[in-house]
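Below is a slice of the complex: some chains, not all, each in place.
All chains are identified by letter, namely A, B and C, in their written order; residue positions are counted from 1 within each chain.
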Amino acid sequence: MIVITSNLTPEEQVQDIIAVIEREGLQVHLSRGADHTVIGLVGGVTPKLAEHLRQMKGVQNVVKISKSYKLASRDFHPEDTVIDIRGVKIGGENLVIMGGPCAVESPEQINEIARLVKASGAQVLRGGAFKPRTGPYSFQGVGVEGLTMMAEAGKRHGLLTITEVMTPEYVDICAEHADILQVGTRNMQNFDLLRKLGTCGRPVLLKRGFSATYDELLNAAEYILAGGNRDVMLCERGIRTFETYTRNTLDLTAIPVLQSLSHLPVISDPSHGTGRRELVAPMSKASVAAGANGLIIEIHTDPDNSMTGDGVQSLFPDQFDALLRDLEKIAPLVGRKFSNSPEAVSVV
Amino acid sequence: MIVITSNLTPEEQVQDIIAVIEREGLQVHLSRGADHTVIGLVGGVTPKLAEHLRQMKGVQNVVKISKSYKLASRDFHPEDTVIDIRGVKIGGENLVIMGGPCAVESPEQINEIARLVKASGAQVLRGGAFKPRTGPYSFQGVGVEGLTMMAEAGKRHGLLTITEVMTPEYVDICAEHADILQVGTRNMQNFDLLRKLGTCGRPVLLKRGFSATYDELLNAAEYILAGGNRDVMLCERGIRTFETYTRNTLDLTAIPVLQSLSHLPVISDPSHGTGRRELVAPMSKASVAAGANGLIIEIHTDPDNSMTGDGVQSLFPDQFDALLRDLEKIAPLVGRKFSNSPEAVSVV
Amino acid sequence: MIVITSNLTPEEQVQDIIAVIEREGLQVHLSRGADHTVIGLVGGVTPKLAEHLRQMKGVQNVVKISKSYKLASRDFHPEDTVIDIRGVKIGGENLVIMGGPCAVESPEQINEIARLVKASGAQVLRGGAFKPRTGPYSFQGVGVEGLTMMAEAGKRHGLLTITEVMTPEYVDICAEHADILQVGTRNMQNFDLLRKLGTCGRPVLLKRGFSATYDELLNAAEYILAGGNRDVMLCERGIRTFETYTRNTLDLTAIPVLQSLSHLPVISDPSHGTGRRELVAPMSKASVAAGANGLIIEIHTDPDNSMTGDGVQSLFPDQFDALLRDLEKIAPLVGRKFSNSPEAVSVV
């Protein structure tokens, strides 16, 4: 349930309302917007309490939210969430571009790709240190060392960094080295991981499970939000269907749907969403035209020899550059502008 | 199998090659492009014949096409098919817009909608006279009368017309009244209907079955092409997945994939593809950005009272108009321009 | 809407009720069971008529059926439909076995397989004369001649026959030669075909579309029933999912679900449902254990050289025989017994 007060409601009255709710043993989440302050109640609300709140001073309305998620819903938080990471804004009218290899392989590799990604105008460097692999005998990532290699490349070239975290015990070390933590498609419902990310102090990009409904994705986000972390991005990365020509079926309708149900930024991943290099550019353009708040794209300088074998879906750097030039033209037609670029940091 | 000759090959040699093929009892399909003339062989080719052809004068190459479709494949016909209907071009760089109600309901309804569709800049009027319905007790369309109502509205306002045909026996009467015949998603593998359309003398828009693979769609197109009708458009209209929030999952990746596998124009149907009015505009823009050759969109002046109950996915005329203004800006960024507009024809 | 009267209601009162309904321009479907006579109303029922009927003599109850199908529903027809074809009973406690090749290839082939099928204890000979094929260049069946070959083999060996009909124009000739007409998975929503089958005078086996819901299947059956043909069997033959190891995913849960929603017999097709010979026996046993009213199984004496290339899913005759011996033991444990065997007819 949510209690809506206007912005003219004095702070004193807001605090009175909160006190009443907490006295009943319920938790309170506050969302202050331009026009309204919305007080979310977490826990079982009795009809008596609802009625009591409805009659308090400063309350405009008391609304029962039938959705199972609350903090993630636009009913609770009508305005777009805009995440600010060292000056780089994600959400709202901003279009963020994340680029990089599937996996960090060596300092040279990640540095060179970072240089190219930055030169093309991206703001975030992607790269996996820990790789989720279907079978136990495949390359599993270079591990913790990969985190430091990527952090250094990001600082040197003026890029934020994003990396996947697969298990609660690695959240802290990933949070130490990366600016954004990513939850992979197979872990969307790894609830202990989600809970841990709720207190990690870093923005989280949550990928949709390859067979998860919109509702399940938003409930997964709710786990992170309920832990106190408000900086969550949703990511469409393709769903599993009967079609086998593409690796997945990129569901671009997810973009406007999630944006209508939720205030969280929605990022599109055309690399995993299609699994084929030649489809990344058209689906990136389509993602932006559909209203995406950002893109996460695999690029590689030597895709045929990538260690994960995912090179077939990686763009060559010049293709990435050409794509970004096209996106710069499309973005303003759908109310988007490139996020501003982070500064390089001197690396000793 | 296909035999490739250059454009410098004298016509006489081409005829010699054809003669050899026909002598073996095989059928020949000829495709003349700017650089090459491609001779397609339909029927079982012996290794001996293949070898013989390879050594004939004027033959550059003999290629075995492993795909089960041939006339629909870009291997056989490398250049985009551009269909010309009374001066309106569909395919290639042209973007065609088809708009109209789900079903023709009355002369007044279809006339008024035709007027609005034309005013917004569309080239084709859509409308169903025969409606495929899941259950036998639902409204099944107004029937043959609907065809004449729509034909008249199209002529008066200067629009081509497209209508669905559901069964072989109605092909002739539909072809008499409409400019383009549409095969619905449930009939994509109604092979007798496809065969009949192969000789109907009208361009055909073939909708992808809601669970058909790209390969199956192209094989269905092959049935029409093999009958002698080269004017086929493919239409992505949403596939059936586990997600229930939308009526279907619009698979926009189909657009660049089908365009790479085939030379046929690809049209997107965001109305059936999403089943929700508020998603039609973003998915239309995304379709164009992905490279679609056209859109087919439902609009209705009174969607709440539409006879099919599909009004929930119909745009209001002013939404349709606003969308087309946006598309005019996006189109040139992806190498598309609106198809030219047909002339009105005086209706006595 | 349905009106329920008891069996003690005098016929005169039943006729009065029917007269009232027909006076309102509605159609009546009558279903007489052991305990109740159920009168189904087809068409729009006004609240006033409903109330009037409720108060008439002999009426026990008036129930609004919210399902879009009616004649197919168990609400309307509580007792199992048992179809009787020349003494062979299908439905209820009877287990019918249909066996034969994918396609009729020659008189010798169909005769030899008929002999083996009969010897193993099956009651029905299956075989396609017209084959629906994904691409136009594949073997399309031997056509009308196949119908007479199969009819003769059936008569000689004492087997009913079933064959697929793909288009309305072939319904009459198929009905002339075969005892049961089959609608294939791609034609489940070929509504003109369904309408034509509603008046064909032969029992119909309706295969579930490979992506059709239970509700859509029952609505498709309703098209046939609404035409006056009450002898419809439903057939589960596998649905399309993300799993590619099997050709389809045989959805055995469909059996108890369809039997609870409908009174029509439910047949299982483990051959197309799995697409692999070695899976036919376990899935046949599972089908019977789940309560199926019958099985339709492909067998072939020389599967590696079958003309449709579907041999990989055909049982060898000795495997078919061994399977039927196992099924005879399982059947009584789930309340089923083999349908009785038809007599051979002398063929001049």
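Keep in mind that, in the parts below, a contact is a pair of C-beta atoms (placed from the backbone, for glycine too) under 8 Å apart; a residue touches a chain by one contact, two chains touch by 3 or more.
The structure displayed is predicted, hence computed values, not measured ones.
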Check your understanding: Wait, 3 copies are placed, so what's the full copy count for the complex?
Key -> 4
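The definition used in the following text is that only the chains that are shown with their structure count from here on.
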Study note, to complete from the structure: Two copies, chain A and chain B, superposed on Cα atoms differ by a rotation in degrees, nearest 5, of 180
Check your understanding: In whole angstrom, what separates the CA-based centres of chain A and chain B?
Key -> 38
Check your understanding: chain A to chain C: how many Å between their CA centres?
Key -> 50
Check your understanding: What parts of chain A, by residue number, touch at least two of the other chains?
Key -> 211, 241-242, 244
Review point. Residues of chain B touching chain C in their complex?
Key: 42-43, 68-70, 132-138, 166-169, 186-187, 189-192, 195, 210-211, 215-216, 219-220, 222-223, 226, 240
Point to revise | Residue ranges of chain B in contact with chain A within the complex | key: 211, 213-215, 239, 241-246, 249-253, 255-257, 260, 273-274, 278-279, 282-283, 285-291, 326, 329-330, 333-334
Revision key, fill the gap. The answer for chain A against chain C in the complex is residues 211, 240-242, 244
